[in-house]
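One protein chain omitted, others in place.
A and B label the chains in the order they appear, each numbered from 1.
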Amino acid sequence: MSTTIVQNKEYKNKQKTKDNFISAIIGFFAFVWIFPILWTLWTSLRPYNDIISYGVFSWPRNLNLDNYFQAFRVMGLTKYFLNTLYVMVPSVILILFLGSLIAFVVSRYSFRFNLTLLLFFTAGNMLPTIATYIPVFWLYIKIGDLFGNRSLLYNNYFGIILIHVAFQVGFATFVLSSYMKTVPKEISESAILDGCSVFRHYWNVMLPLLRPPLAALGVLMSCWIYNDFFWALILMSEDSKRPVTSALRQLQGQYITDFNLLAAGASIVAAPTIILFLVLRKQFVSGLTLGATKG
Amino acid sequence: MSDVNNGISRRSVLKGAAIGGAGLVAGGSLLAGCGKKQVTGDVHFTIRGNLSDAGAKIAIAANDAYTKKTGNKVISQAVNSDDFQNNFVQIMQGTPDDAFGWMAGWRTNARADAGLLADVSEQVKALGSSLSAAAIQGATNPSDGKQYIIPTTYYPWGLHYRKSTMQELGLNPESIATWDDLIKLCEATQKKGLVGYALGDKGGWEAMGTFDILNMRLNGYQFHIDLLNGKEQWTDAKVVEVFNHMGELIPFMNKNVLDISWDGMRDLLLQKKCGAMMMGSWFANDFLAKSQADYDDLWIVPFPEINPEHGIDSIDAPLDGISVAANGKNPEGGADLAGFLGSKEGIDAAVAAGDTNIYISSDFDTSSYDAFNKQKLAVLGAAKNIGFFLDRDTRGDFAGPVVGPAIQSFLKNPKDLTKILESTQAQWDALPAL
Partner (left out) sequence: MKTAAVNKKVRSRRSLSRNDRFTLGAFVGLPTLLQVVFLWAPTLITVILSFTYWNGINVADIKWAGFANYKNIFFGSPVFYDALKNNIVWLLWFTFIATPLGILLAYQFDRKIKGHRIYETIFYIPVVLSLAIIGIIWNFMLQPGGFVQGVMGRDIGNAISIWGNYDINSYVIMALASWRHIGYIMLLYLAGLKAFDSSLREASAIDGATEWQTFRKIIFPTMRPVNVIILVITIIDSLRAFDLVYIIYGTSTAWPLLNILAFQNFAGQGISMKGAAYSVIALVLCVVPILVYLRNVFKEDLQ
């Protein structure tokens, strides 16, 4: 009895030294991991001319936020941030709404094709985007022409929103339906017995219960859509309507690039998602967890 | 005043709709057959590049002059040039701006055949004798004899270097006349610790300039054009010879050819890290933007003779100009603006704004040229045949996806040449008929 305790203590001590060692190694790698970001921030605080005259490693003679102000002005960042919002907010709301509809039906009502439907949505989320590039563009033009307005979908926020929704709703469906399975069936049954209509059953009974996964998904989706620049490149012909991530391409000029200015621009554009992550870490994690590790 | 499009887009969509209506009305009145027409309505213009670029400022100045003359507003937007070129076919099928800077050759002709570009023959005719027959010829689509681009500027591809660097090294590139001279020059530069022959090919097109000139020097212009149009074989010993010459230059190149794009090459020259560099002269605007002294230090000479049969009779001199989208809201206005930009008034406005390009129009006063521009003209004048550059002289589904990777593979591994050329030919053979 006493020997086990001694052994255990010894073991614990040994383990502690080992853990400190492991922690130090991981700490080193964590530094390597974060260094490029820190270096970008550092670069963004220095004027271009200092770098040109004294080199990248020179002691800073000037540190200021000039690059940030200039980036805001040159890039017209306010405009691009607004564009991102115009696309992101409706997309996220629609994704959550449509995803929860399917998840609701699939998990609360029994149809023969329930599983097929779920498979269909989940698989859709995994298709490579490139495969849809030309047809989507072509479809947008044709649908627009059908209604007599070519800009109905193409070169329109609405079109970008639709394509984000189409691509992401599968993920939301999957996450929400897994979550709903954990919600006791009795709640639904009593609702049905009470004579709730399908809509009230969804809106008044289920939706309030879905708040946690909706929040988690909302955060995750906002981050993904914020970061996208590919669809806007293809489906937006007007630069002034493109999101903030593609505005960075404007700073990476044809001509002599002011890297310090670019660093400031990149930092500004990166800030919202990093802040979102730091503040809403829990939601981030549970969003991914619900989606990918459901056994 | 032209207006850089930076308003909230919803507003500009509404504006766009209104313009669309106006355009229809204008078109209707034209059909009704009014004699002298006054083109009206806002014109949308795409600038390839950044708003802060020298080029964008010049384009805006020229557009302003158009507004001042006609009262028609020009709404310009600046877009990333690569994105615009990559998505060109989509942009032109969607809701394109009315006019934009573009390039003559396959990229214009094929897209015109597909109905994406508007005919500007009338505007070209109006420019009359200010355009040489050769320039008009270069801008003409061979399949229907019409013009879909108003030629404005052109520039030579040649050996660029800094006068000061060469002086310090005690070299005189003006005297290089043969291939051996060039090799000696590269050797001498390299001995002093500089890059002998600066090249970048990360973009996959930059080294095409070297290929073009070697092919034209060794095998002549006609062979070059025939090769690019499938009338000669890539496996021909003549093509092997071209790559062998390129291979001879590899030891003098910077070791990171596939790391840097054309701007990396430019920086090598700007920072005096290299001797000679084969490139199109358009980048001179950047030297001027850096400083007058840097610009004054820049010089160009023709690529030396290799095969006496062909001398230095050919050159790549891409012809740039303004094209008009067939699907724009106001193609008439676009054509009118394009015509203006090719006319004396348009050119004067651009030059006043600091444009260092060579205009093709004879209305343009060449006596005011600076020394570098005069030298560019001399380089151009030395050539009898003008190529437009590989990616404008051959099919788009061949240049970028096939020739680009082929040259990159060669630079990566010159020993694979036979295999590379065989596959290049095979891929040409597999292309669908146009």
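Convention: contacts are C-beta pairs under 8 Å (C-beta built on N, C-alpha and C of every residue); 3 or more make two chains touch, one makes a residue touch a chain.
Remember, it's a predicted structure, so these values are computed and weren't measured experimentally.
Contact with the omitted chain, checked across B:Leu258, B:Ala289, B:Ala353 or B:Leu377, is made by B:Leu258.
Residue A:Ala266 is the one among A:Leu45, A:Met180 or A:Ala266 that touches the chain missing from this view. Looking at subunit A, the residues touching the absent chain are 4, 7-8, 11, 18-20, 22-23, 26-27, 30, 33-34, 36-37, 39-40, 43, 55-57, 98-99, 101-102, 104-105, 109-111, 115, 117-124, 126-136, 138-139, 162-163, 165-167, 169-170, 173-174, 185, 189, 192, 197-199, 202, 223, 226-230, 245-246, 248-249, 252, 259, 262-263, 266, 269-270, 273-274, 276-278, 281, 284-286, 288-289, 292-295. The chain not shown here touches subunit B at positions 82, 85-90, 93, 107, 110, 114-116, 194-195, 201-205, 254-260, 264, 267-268, 271, 273-274, 391, 395-401, 404-405, 408-409, 412, 419-420, 423, 426-427, 429-432.
As a working rule, only the chains that are shown with their structure count from here on.
The distance from the centre of subunit A to the centre of subunit B, with each centre set as the mean of the Cα atoms, comes to 40 Å. Residues 74, 76, 79, 82-83, 137, 141, 150-151, 154-157, 233-234, 237-241, 249-257 of subunit A are the ones that touch subunit B when the two sit in their complex. On the side of subunit B, the complex with subunit A involves touching residues 5-9, 12-13, 16, 48-55, 77-81, 83, 87, 90-91, 93-97, 263, 285-286, 289-290.
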